[in-house]
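One structure follows; several queries about it will come next.
Only one protein chain is missing; all other protein chains are in place.
Our next item is subunit A:
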Amino acid sequence: MRTRFWVAALFLLPALVLLGALVVYPIGYSIVRSLYDARGSGFVGVRNYGTVFSDPGTLTAIKNNAVWVVVAPSITTALGLIFAVLTERVRWGTAFKLVVFMPMAISMLAAGIIFRLVYEQDPNRGVANAAIAGVHDVFSPSSVYPGARPRPGADLSPSAGGSYTTRSTARAGTPALLPLVGIPETNLPSTAQQAAAPRGGGSGVTGTVWLDFRPGGGGRPGVIDPGEKGLKGVTVQAVRGGRVVASARTAADGTFTLPATAAGARLRLPASNFAAGYGGVDWLGPTLVTPSIIGAYVWMWAGFAMVLIAAGLAGVPRELLEAARVDGAGEWQIFRRITVPLLAPVLVVVLVTLMINVLKIFDLVYIIAPGATQNNAMVLALKLYLTSFGGGDDQGVGSAISVLLLLLVLPVMVFNIRRIRRERRR
């Protein structure tokens, strides 16, 4: 018996030494380290834990981790389930599976960089905003002179909805001068002509809308100087008591003529002349940054979930499905009452694996979140790294966070081990 014990011990020794050195010792040391201050020499008891729980940054991280653990694995598993069930029915299922699984071959770092570009604000650079801006522009085309605004000191003042309205009322015979600035010369249509003062006379209200900026400078504000171009195609409305009574468009030299009914009304340049192009969604802004990063994660891991679930699906006895069909069950009923319950063990495995995976999420957040919103996207693993090495250099508090992270992973681990044991017993 004794020799058997020693032989067993001898065989176990390499594993024990490795486990001890690589797992048990680091955990033990982290716990010890978390009780010391930043320099590692002064014992501070549990004060580091106090710091962890009083720091709003860490609290955001805990909150975000909770969001991650709930949202990311469930969406990923649900998508994986849908893909797995659908690809079973499709002829090109394998090819489809291959494509969905492909992101798994990319490292988290590369995926992070890819999605940093996808979420770029500028629609000319970020694919997500390019798509949204493209759809948006179909329904509301951009204006003729985006970004234009009245010359400061001119008679125009900002009014509702980004339009500009004159302070004085229009009179027949007195031409209205409506100077605009803020348009690059190069953005004018090539047909733009020298701005002209409108001819007076007649009973109508006339005026000029022009670019009151002479290239190279030297123009007088509010005066039509030689070299200043008229703005073609600007809508000018005459507004009286909040109602549009007349409307006209400017000609190539910037002049417009409104009918006599416009006299006594205020002139308005509606916002449709100036509306800037749609800027897209602020994906990496404070509110959307975490959901955006979760999106990147789902893109990566849906393939993983799909492959595991598809493997489980292959093990579902066909006879059961056939029997249900014969009994007159619909596809949805089969899916809900037969496929999903039979797949439950696999789904739990996928869900739990992803949960553990998500709790330690680090790289995607570190790479995708820009500096300005990094704190909004903060997760525990990132906080742990930043506190210990990234400028804070307080490995005491860092160790405390790592212990907290360990405590959060433990219940999931215990659950997983129990489940595996139960399964083995069966």
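Note that a contact is a pair of C-beta atoms (placed from the backbone, for glycine too) under 8 Å apart; a residue touches a chain by one contact, two chains touch by 3 or more; residues count from 1.
Keep this in mind: contacts and distances are computed from a predicted model.
Candidate names were "Extracellular solute-binding protein", "Quinol oxidase subunit 4", "Aspartyl-tRNA(Asn)/glutamyl-tRNA(Gln) amidotransferase subunit A" or "Circadian clock protein KaiB", and the UniProt protein name of the unshown chain is "Extracellular solute-binding protein". Only one of the listed residues, A:Glu322, A:Asp393 or A:Glu423, touches the absent chain: A:Asp393.
Within the set A:Ile31, A:Ile82, A:Val181 or A:Val409, the residue that contacts the chain not displayed is A:Val181.
Contact between subunit A and the unshown chain involves residues 120-122, 147, 149, 151, 181-187, 213-218, 282, 284, 369-372, 374-375, 386, 389-393.
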